[in-house]
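Just one protein chain is left out here, and the rest sit where they should.
Showing subunit A:
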Amino acid sequence: MASEKGVMLLDFWVSPFGQRARIALAEKGVQYEYKEENLTEKSELLLKANPVHKKIPVLIHDGKPVCESLIIVEYIDEVWSDKATLMPSAPYQRAQARFWADFIDKKVYDCGSRLWKLKGEEQQTAKKEMIDILQLLEAQLGDKKYFGGDSFGFVDVAFVPFTSWFYSYETCANFSVEGVAPKIAQWAKRCMERESVAKTLSDPKKVYEFVCFLKKKFGVE
């Protein structure tokens, strides 16, 4: 990890956290080298770049690593500030954006994982929770084009990678995102019209295959 000029992203194809970084880089038109990590055999570079958590994504900019997906996205937004601003400029709106991104971080992935990991009562509880989360986010979106308003922003970047997991959540827990949160479903379609999102997000069917692979691995039936 010499002080090489340039941008590198250590990532894993289906990770919604890695995809946040990829979308932010694409929105800004930043050239970078993508390195796919084998998470069962982490590279020396990853272990050196993120010794504390040993996780992806890691952005390495001119030899210096930045870890944690939302921190990476804010960093990208601040460094490449001339184009496609993701964070609002006013402090209050920035605090709101951070709040909702933090909410998504704390709730969506964890609850989503419980939808495919659990069965019976526990799964039903997780399903109810996921519906509540989606409806809360829908209320926040309202009739806006994006969470960021007219422009695609920080919260959109934070949430959109999870939309390719909707099919898996729906299939495992038997519900419909469009049924419980139609505005979120429409927002997801609108986001897919953006090149940065369309080129980054995994095919929902491939995500589902991955979930099935994980289920087998964890012995979930």
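Here is the rule we use: a contact is a pair of C-beta atoms (placed from the backbone, for glycine too) under 8 Å apart; a residue touches a chain by one contact, two chains touch by 3 or more; residues count from 1.
Everything below uses one rule, namely that contacts and distances are computed from a predicted model.
Participant: So one subunit is absent here. Using its UniProt record, which name fits best from "Ribophorin II", "glutathione transferase", "Vacuolar ATPase assembly protein VMA22" or "Phosphatidylinositol-3-phosphate phosphatase"?
Facilitator: Of the names offered in "Ribophorin II", "glutathione transferase", "Vacuolar ATPase assembly protein VMA22" or "Phosphatidylinositol-3-phosphate phosphatase", the one UniProt assigns to the missing chain is "glutathione transferase".
Participant: Looking at the full complex, which residue from A:13, A:99 or A:213 touches the chain that isn't shown here?
Facilitator: A:99
Participant: Considering the whole complex, which of A:4, A:36 or A:78 touches the chain not shown?
Facilitator: A:78
Participant: If the hidden chain were put back, which of A:48, A:64 or A:216 would touch it?
Facilitator: Missing-chain contact among the listed residues: A:64.
Participant: List the subunit A residues touching the unshown chain?
Facilitator: 52, 61, 64, 66-68, 71-72, 74-75, 78-79, 91-92, 94-95, 98-99, 102-103, 136
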